[in-house]
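With one protein chain removed, the remaining protein chains of the complex are shown where they sit.
Note that the chains are named A and B in the order they appear, and that numbering of residues resets to 1 at the start of each chain.
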Amino acid sequence: MKRLSWFNATSLTLGLAFLYLPMVILVIYSFNAGKLVTVWAGFSTKWYGSLFQNEAFMNAAWVTLKVGFISSCLATILGTMAAIVIVRAGRFPGRTLFSGMIYAPLVMPEVITGLSLLLLFIAIGMDRGVLTIILAHTTFSMCYVSVVVSSRLVAFDESLEEAALDLGCTPFDAFKSVTLPIIAPAVISGWLLAFTLSLDDLVIASFTSGPSSTTLPIKIFSAVRLGVSPEINALSTIMIGIVAFGVITVSLTSKRAITRAKREEQKAFADA
Amino acid sequence: MTESASTGTDFEPWNDPKAVPLIQFKNVTKRFGDFTAIDNLTLDIYAREFYALLGPSGCGKTTIMRMLAGFETATEGTISLSGQDMAPVPPNKRAINMMFQSYALFPHLNVWDNIAFGLKRSSMAKDQIAARVEEMLRLTQLEKFARRKPHQISGGQRQRVALARSLAKAPKLLLLDEPLGALDKKLRQETQFELVDIQEKTGTTFVIVTHDQEEAMTVASRVAVMDHGKVVQVDTPANIYEAPNSVYVADFIGDINIIEGYATPISDTMVSVDFAEGQPKIHTSCPTGLTAPQRISFAIRPEKLLISTEKPTESANILSGKVVDIAYLGNISTYHVKLASGQMIKAQSANTRRIRRRAITWEDDVWISFTDTAGMVLTT
Partner (left out) sequence: MKRFTLISVPYLWLIVLFLVPFLIVLKVSLSDAALAIPPYSPTLDLSQGWAGILVWLDGLDMENYWFLADDNLYWKAYLSSLKIAAISTFLTFLVAYPFAYGMARAADEWQPTLLMLVILPFWTSFLIRVYAWKAILSVEGFLNQFLLWTGAIHDPLIILNTNVAVYIGIVYTYLPFMILPIYAALEKMDASLLEAAEDLGCSRFSAFWLITFPLSRQGIIAGSFLVFIPAMGEFVIPALLGGSRTLMIGKVLWEEFFSNRDWPVASAVAVILLLILIIPIILFQRNEQKNREAQG
């Protein structure tokens, strides 16, 4: 049927090369034996070894995972609540302010968010550490979660909930047994998004972290500011690998689920 | 009810002054902001009725249904079920179930779990739930599809799942919101009879909302014709068709010729209608009678008119005109006849002959005749 014209094929190829070539080079040179990241000096995995020996990096990675996990769970709960408020709660005093506060962090420059949270923590005399990073990350990622969940909620057919009420559910029961299972995919992707945002954040973490709570991005940033280092390449490769593995697994399972559903559907119509 | 049972097989509790309605609307008004969806509505629905709310979209019929289900509350007036005021009862505590227009089947549950959903919310024992679900599956002939998800079955099957789910709790009253709207025409007609059958088998009171007059006429014991938040007429399908109380009802149900004219009473039950200069007056019965001459609408259904090429010898009313258009519908044809006064009249006749041998064609001069009881005199 549709065949790609040479123009479209070229723009797709060049575009994908632009998107992926830098990362491919980064991954290849993480296996470079030499200290320079631009000159190939034979294959080696020694930088991975030295990375795992580097206690500062390992500690930072642990802090990052801890912050990411806790803040994304909190953000998912708060963000889902906020999405329900925005889509379902109707009018209430301060609704405009509420939806403004949900959308503003999405476009707010990170430097401002970071600065403002830092000034808050100082003003209330809170010591900066893991807790303050968690609070900061929860605040901005809950907004992303609420956008993801509310877009699913908007498409949700409210008559399903009415049907549940009609069949004897209390409103809470109806939410738990009908709405939540149906919007679950959006809640899960909201969690994933919040988790990645937290793992990825440099600027806000720099403002809100204390000396004892350095996260991985802060560590990476201070290392690469000085120049490129093969150890960072190795670390990046691991991070890219985890993401690629996760995304490919998810897309393959969902693809398989879709094909299975399609097959069953066809069978259903054949039977009917 | 006892009386109607003793007088014969007819089911007409509304004609029995002693019968107690299951549902009562008393002076119910519903406003959404400035918009009045339901305007001072009073109606009674009796147990075991198949009651149809019929009207164009936006006439308020869905609002009535949602008030019955408990999703909307009346702004004024009371709605009672078996004599009990329903206003304080939330939807999940009402012995009323609803079949949604979109079916609202839970996409993450299979057919079996969809049907069991409401039962699991009651205090019913597990094995009883299973037995009830199986019974419902049998009733709707869905046994084979119990383990399928809603997206794995056809539209007609989905409709039956929705019906089974809403009937599973054996509600006192079942509400059906455009239950057949999503089905194609042939399936819709089959399903209409199935619905009536299931309604009779289960003895449940059904209230159906529809904009399809044919559907309402087929399934309902009584039809309430609605317009702009008001019920215009409530009656049996036959009476709605044969004895509409207003031009609106006459025009909404089926095809009809409406002729405006000036009526003069000639006896207690007969009037003559002067509708155009140079045209003979129409002699027609008017069972309610007119006390004084007045402007009226004379309504007559196309199938009640006889069309012929030769002037009929005896008929109460004979008009002449020219055929300007013919709509051939297979079993019948509708002839559009223009009278000398410019009035257009539609007359229908069954095509008992092959099309080539049809006696009447375009531009023919024809005669239209009808008896003095064929039409209706409508004052509103």
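Here are some notes:
Keep in mind that, in the parts below, a contact is a pair of C-beta atoms (placed from the backbone, for glycine too) under 8 Å apart; a residue touches a chain by one contact, two chains touch by 3 or more.
It should be emphasised that the depicted structure is a prediction, and the values quoted were computed from it without experimental measurement.
Touch, as defined at the top, links the missing chain to these shown chains in the whole complex: A.
Summary of contacts with the chain left out: across A:Gly42, A:Pro109 or A:Pro211, the touching residue is A:Pro109.
Note on the undisplayed chain: of the listed residues A:Met58, A:Ala89 or A:Ala155, the one touching it is A:Ala89. Listed residues A:Ala41, A:Ala155, A:Ala184 or A:Val243: the one in touch with the omitted chain is A:Val243.
Across the interface with the omitted chain, chain A contributes residues 1-2, 4-5, 7-9, 11-12, 15-16, 18-20, 22-23, 25-26, 29, 36-39, 78-79, 81-82, 84-85, 89, 92, 94, 97-98, 101-105, 107-112, 115-117, 119-120, 122-123, 135-136, 138-139, 142, 146, 171-172, 196, 199-200, 202-203, 206-207, 217, 220-221, 224-225, 227-228, 232, 236, 239-240, 243-244, 246-247, 251.
Here is the rule we use: only the chains that are shown with their structure count from here on.
Put simply, the C-alpha centre of chain A and that of chain B have 55 angstrom between them. Residues 69-71, 90-94, 96-98, 100-102, 104, 106-108, 117-118, 121-122, 144-145, 148-149, 151-154, 156-157, 165-166, 169 of chain B touch chain A in their complex. The residues of chain A lying in touch with chain B in their complex are 157, 159-160, 162-170, 173-174, 177-178, 181-182, 261, 264-265, 267-269, 271-272.
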